[in-house]
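Only one protein chain is missing from this complex, and each of the others stays in its spot.
Moving on, here comes chain A:
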Amino acid sequence: MSVRTLPLLFLNLGGEMLYILDQRLRAQNVPGDKARKDEWTEADRGRVLNDIVSTMFNRKFMEELFKPQELYSKKALRTVYDRLAHASIIRLNQASMDKLYDLMTVAFKYQVLMCPRPKDVLLVTFNHLDAIKGLIRDSPAILNQVDETFQQLTEVYGGLSAGEFQLIRQTLLIFFQDLHIRVSIFLKDRVQNSNGRFVLPVSGPVPWGTEVPGLIRMFNSKGEEVKTVEFKHGGNYVAAPKEGSFELYGDRVLKLGTNMYSVNRPVETHMSGASKNLASQTQESIAPNPLAKEELNFLARLLGGMETKKPSDPEARFRLNLFATEEEEEQAALTRPEELSYEVINIQATQDQQRSEELARIMGEFEITDAPRQSASKGDDLLAMMDEL
């Protein structure tokens, strides 16, 4: 459909990921002086967020992202976020990563669906960027990267017509079609029904540019209004108060895309909310998308090649659990319904010699201008392979 959708998809999902990781790190936070080696501190949290944000907004990465292209498949996109999360010192196992991706996708699907105008998806994106800037307040270099991306968004999307935004909206909704995973924070807020479908309210402000429904105006051949009749629409709408700002700084008005997590609200999902249409859901995986597997998609490769500061102690990689306990995490991995498995491709450096050579060759073909710092941790997929060559 629209070939300008990927940046919006990536940035908004990335924003949701940061909200969730931030919340989990805060929840598992331990004061710095009392922390054991394997416990999270405030400083660690700051570092994780800085690492992920600086990777996400890397200039070369953004350049690639903004090139006109079709959307990746869900599986291919999942790989990109897997890499992004692991650009920091955190480690997520399969179950936690799955849950993280579920939460991200359900949240953004909701935001897209609820946008009053198709163009408002840009305001949602700006809300995410504004919040991201808040998370990395103390790093001017990274703040600058985010502002540059803001500029780029304005350049690419600022001049698009309502029709082009409608196409982008349709493209995003097709990407999220049949996703009905239930999120406990949404269920509690009555944003989602128990069957996983979102509640669509029929009240509130109308979109900017739309009149409140309920009026029929009739004109004669001279263009004069001759009759006005009211009718009962059935909803309970009011006029829109004002338009959200598309400037670098401004009141977005729209709340969609702001951080809905706080320390006290848990981030749980219910895996049983699988779509009734298993046939349609797996249909997507049956239709071959060569891009997803073979080339590991360009963005994922780029992310794999990017280095961030690694702790000098190779053991100091912190496991982050998206569940309440380790037992829950294990249980989730075992009981995850087959049809919801993302089947992420894991490249093992020690196996599949041919494939690793091919990938290594591809990796060698492009240079990241940022000076790479030497990695001290071995046994970590692509990075390790680069070291061994």
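Throughout what follows, a contact is a pair of C-beta atoms (placed from the backbone, for glycine too) under 8 Å apart; a residue touches a chain by one contact, two chains touch by 3 or more; residues count from 1.
FYI, contacts and distances are computed from a predicted model.
Peer 1: What does the UniProt entry say the missing chain is called, choosing from "Transmembrane p24 trafficking protein 4", "Ribosomal RNA-processing protein 44", "Vacuolar protein sorting-associated protein 35" or "WD repeat-containing protein 54 isoform X2"?
Peer 2: Protein name of the absent chain (UniProt record): "WD repeat-containing protein 54 isoform X2".
Peer 1: Can you work out which residue in A:G134, A:G158 or A:G214 touches the chain that's missing from view?
Peer 2: Candidates A:G134, A:G158 or A:G214; residue touching the omitted chain: A:G214.
Peer 1: Taking the entire complex into account, which one of A:P116, A:G244 or A:G257 touches the absent chain?
Peer 2: A:P116
Peer 1: Just checking the interface: what residues of chain A touch the absent partner chain?
Peer 2: Those residues of chain A that touch the unshown chain are 1-4, 68, 70, 73, 113, 116, 118, 161-164, 166-167, 169-170, 173-174, 177-178, 180, 193, 197-200, 202, 206-207, 209-221, 223, 226-227, 229, 231-235, 237, 276-277, 279-280, 283, 287, 289-291.
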